[in-house]
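With one protein chain removed, the remaining protein chains of the complex are shown where they sit.
Order of writing sets the chain letters: A and B. Residues in each chain are counted from 1.
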Amino acid sequence: MTDTTAVPAASVDRARLARWAQDYGVYAAVAALVLFNIAFTDNFLQTATLRTQLVQVAPVVIAALGMAMVIGSEGVDLSVGSVMALAAAVLPLYIGYGFWPAVLVALLVGALVGVVNGTLVAVVGLQPIVATLALLVGGRGLALVFADGQLKGITNPTLLELGTGELLGVPYTVLIAGVLALVIGFVVRGTVYGRQLVAVGGNRAASALAGLPVKRVLIGTYALCAVLAALAGVLATARLGASDPSAIGNLMELSAITAVVVGGTPLSGGSIRVLGTVAGALLMQLVRAMLINHDLPDSSAQMIQAAIILAAVYIARERRTR
Amino acid sequence: MSQILTTPAAPAHPAPVERELRRERLAGLAQRHGAPAVLVLAVLVASVLFPAFPTAENANGIAIQSSFLAIVALGMTFVIITGGIDLSVGSVFALGGVLAAYASQWGPVPALLLPLAVCGAIGLLQGLLIAKTGMAPFIVTLAGLLGARGLLLAVTDEGSTTYLVPKDSAFLEFGQGTFLGIGYPVYLAVLLFVLGAVLLQRTRYGQAVFAVGGSPDAAALMGLPVARIRVLTYLLSGLLAGFAGVLNASRLSSGVTILGVGMELDAIAAVVIGGTLLVGGAGSISGTLCGVLLLGVIQNVINQIGTLNSSYQSVVSGLFLILVVVVQTFLGRRRRRPR
């Protein structure tokens, strides 16, 4: 009688290495990059440099948090960039009513998109890629229609303050991203919804048989992801000081998926690594910053990014036991 | 006392069977004739509403505008029928154009071969990664999207250089020449579609493409080289996207660096609107052609209205996409769950 299943001895080392890389690789890589930058990048430790990095990464972190939850449910949301653009587009339309109404409407639009996505996945039964592809295509078009294809300046002082202001030296956007990471971390670990989400992603059939509200959990997850994307769109607009639906959130789905995957969350669902996702976003930001600081052009940055994605997915692939 | 019962044989269920059959026929009809029907309808409505629409000049414009997307969508059709997706085609299209313009300084042959070699290599690499390592096509080709765009930037000094095709180059004939008033790209697109249809319907490779997408396990059990089929298909998609880029560069006399962003989405939309199942296993080349032309007509109509924002096009294609996929799912539900 055995209590644990035996692992063939030959593959232990390889398996252990792969698991270590999956679990801690991203933190080690972030640490290594920070050390490298401290040593070789001028002015890296200056507040201004650090702040720029963090401000730039904040919207990615926020969108990636939502993406992590969707990927944890064994899905993917390709529409986050378009949702950011939609949120940015509706802001100037309602900013006349004040800061809060405008932001609420923007988040509501996000929620609506998310519910549509979630319904298509959970009720109609479409593949997540397919369901969210339509809103990736149509969402940005709709945003441009709302905005009449134009860039609109933002004059609302509260909104501008949100983008540029800071509390105790920390920019609001960074603060919000940090708080959200903590909140999502808590939601995933400590709430009924979070645990049900992980269970649904891990084994949907078993979750349904255990009486879990599978459809509600899935719809809620896509809604939450889209609301977070909308918030990222609001923050990006606030920082820019203008609503630019043609540029905001471009390829954000790619950055968000990259952050999640690099952070060690498997694409096969059933596990959500919130801290890893934040680290994944930071890692990609640091890579880009380092390359730019060392006069490596954008082209190399993109190709290196592509290589990192492939490597991360390749490593995560080992986790699947099939 | 034990009681032994006997039960008569199962009662038949004629009603659900009938309903399924009817649904089945409807699904078949919608899939085969949905896209052409909508295209004809769109053309008719546009012709009635806009007098400038049903002119030879306008039709020619739509045809030449659509020919580049059509060639890209042709490759995408094969990929989607195998159950995959290729998000890299927009970047590869742009890269193909830039490389063609760059190589045109040495004449038309290098201008054709260099981009095809590079774009084919990208497709091949993606296919190998997908078929041999089991990574998800969308993530591999997403990386391909980035990588190809990065390569493009590297070739063009971070996008600051726009290579021009020499004014006297024979290469320009490709995209700018006309025959009977219709541009070469249109003929080339039509030729490629005919070849594509033959490849898909009349060769063992084409049959295998359907089988791999319809049921990979069954295909493997029936002895088909599933991995090789996948690799070939991504190679084909890369080649076609690159070739469309070459044609476009010839037409524009230059390698424009910012082209092709979001083109993968248009191509996917055209393929799906044309009745190809996004889950793989079924689709047609003629459907894709209808899908591409439908998108072209919609764009043209939006331009005709004039007051409308051109972004309406992506809203409409997004709506079409979701409509088509949802209808397919409802009609085809029985097929995907055979029991």
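The working rule: contacts are C-beta pairs under 8 Å (C-beta built on N, C-alpha and C of every residue); 3 or more make two chains touch, one makes a residue touch a chain.
Keep in mind that, in the parts below, contacts and distances are computed from a predicted model.
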According to UniProt, what is the chain that's been left out of this complex called? Choose from "Lactate utilization protein B", "succinate dehydrogenase", "Ribitol-5-phosphate cytidylyltransferase" or "Sugar ABC transporter ATP-binding protein".
"Sugar ABC transporter ATP-binding protein"
Which of these, A:Ala199, A:Ile257, A:Leu286 or A:Ala306, touches the one chain of the complex that we don't see?
A:Ala199
Across B:Val118, B:Ala148 or B:Ala208, the one contacting the chain not displayed is B:Ala208
Residue-wise, where is chain B in contact with the chain that is not depicted?
1-13, 16, 21, 24, 28, 198, 201-204, 207-208, 210-211, 214-215, 217-219, 221-224, 277, 281-282, 334-335, 338-339
Take the complete complex as the reference. Which residues in chain A touch the chain that isn't displayed?
1-6, 190-193, 195-196, 198-199, 202-203, 205-213, 270-271, 321
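We adopt the following convention: only the chains that are shown with their structure count from here on.
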Chain B residues touching chain A in their complex are 85, 129, 133-136, 138-140, 142-147, 149-154, 158, 265, 268-269, 278-279, 309-319, 321-322, 325-326, 329-330, 333
Quick one: in the complex, what on chain A touches chain B?
76, 120, 124-127, 129-131, 133-145, 148-149, 254, 257, 261, 267, 297-303, 305-307, 309-310, 313-314, 317
